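Apart from one protein chain that is not included, each protein chain of the complex appears where it belongs.
Let's look at subunit A:
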């Protein structure tokens, strides 16, 4: 099975977007004749593998390298850098070129920025005195279909950049990505945004429409009816909790990267002992995965067991009685799904071993306790103990963020104490981590009273007696906690922000709603309050694009898919995100890098 997913069965066909990117990339390679050394930003390798096969790159004369400190060892005289628009990468490129020059190597350098050129990067190249040696271009890859219903803008650290550094570059990229989407699928008439960053994106989107209008006529029904933008900052709680869906749990333990996990070969095949890593693709092209990915993991185990049992039964029948040809055919068909079965049984077994450890249930208990917000001291002591045990810092920080966010910060004494314990246990370089988290407001000194209890109650975030087998509510994805972000989206889809104003005010950032049309007057779109969304026409469901500014977790994606699958639902949901994240990857963006 390929890592490149089949996109045609989704609520909207993303194939044209992928094809366009594919074409653009190939034409870049074609325009540089002959053999060339293609040096990839390691961050781009994964996303590109969702667009083009490595073999195709090689067919076009590309010899693949990853960008790092080491100079390029290659006989090629043409070097093509393909990198994200990031300042720190410029220094690497400059050092490569200088190293070549000092060795007397004469090479032609090409630098393609993804998704676009940037003055700041080029300025740095000028300062490094290599700018005039490089031919610069751009590869406008603004969005990548990760699966049939998910677009990723591949902005790994957008949340940190916005919250800590005040850098809004990624917001412009998001707006541009959505605007490009509008050129393909028509102007999106309704825009709802919650959170500082999202409201900015919505503004920029309107501005882009003024500057470069998407032309569509009134008779054209736009494919996407509504876009809902929501800041990760609005709900920092959900990503910090351990995801309990099958895909979410795979991500928590094995880290799904661009629709695949890399795991020890021994997990998939007990006979393999050479410790080789194996790449397992995970996307909706795999039918069994499509069926199970969004289920609570407990249920997945049952489903797999059922399937295995029924197969075994078939097998026994096959041996005992005489079968007709068509029955044989059915049996063989079932056999074809055997590799998928084996794959998922192996993965599930691995996860089961990890989740049955006491430390895992301890962690879930603690998350639950923090969310219920009734015993602050127990939680604080637990985190303190984790630090003393020197458990991985990222696990500590996840719980600490959870505790700080639900309590509107930590009391000054606790705050200073826990920070000191962290510096003592993990090293003083983490002053940078703490500073980043404080600037972003994720771990901070207590200010005022926490709204968490009000929010939790008003939005019914904690659901008792969640039935994970036959879920009636999105809370099944966390076995009893309904993600805050998803609750907000549920409301936004059903009735817009208006009935929710009071609660929205308690959450970070402002919110806006606007209606746009292709013939907006010069004053920009009117901001009339919308009535509930229009009823779907001719039985076809309209589409809602939910954009997470700052990342989305698999559990949230599962919850949205669950909402789409409900019968009373008038909309199909597609998802846009800066990146698919989990608590670890999100927290890690705030870590490290002194200063």
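Methods note: a residue touches a chain if its C-beta (ideal position, glycine included) is under 8 Å from a C-beta of that chain, and two chains touch if they have at least 3 such contacts; residues count from 1.
Quick note on the criterion: contacts and distances are computed from a predicted model.
A chain of this complex does not appear here, and its UniProt-recorded name among "E3 ubiquitin-protein ligase CHIP", "Transcription elongation factor SPT5", "Transmembrane protein 138" or "Vacuoleless1 (VCL1)" is "Vacuoleless1 (VCL1)".
Within the full complex, the residue among A:123, A:312 or A:329 touching the omitted chain is A:123. Across the entire complex, the residue among A:18, A:180 or A:200 in touch with the chain not shown is A:200.
Set against the missing chain, the residues A:87, A:308, A:338 or A:354 yield one that touches it, A:87. Think of the hidden chain as still there; on subunit A it touches residues 87-88, 91, 116-120, 123-124, 127, 165-169, 171-172, 175, 200, 203-204, 207, 210-212, 358, 384-385, 387-390, 416, 419-421, 423-429, 431-432, 435, 594-595.
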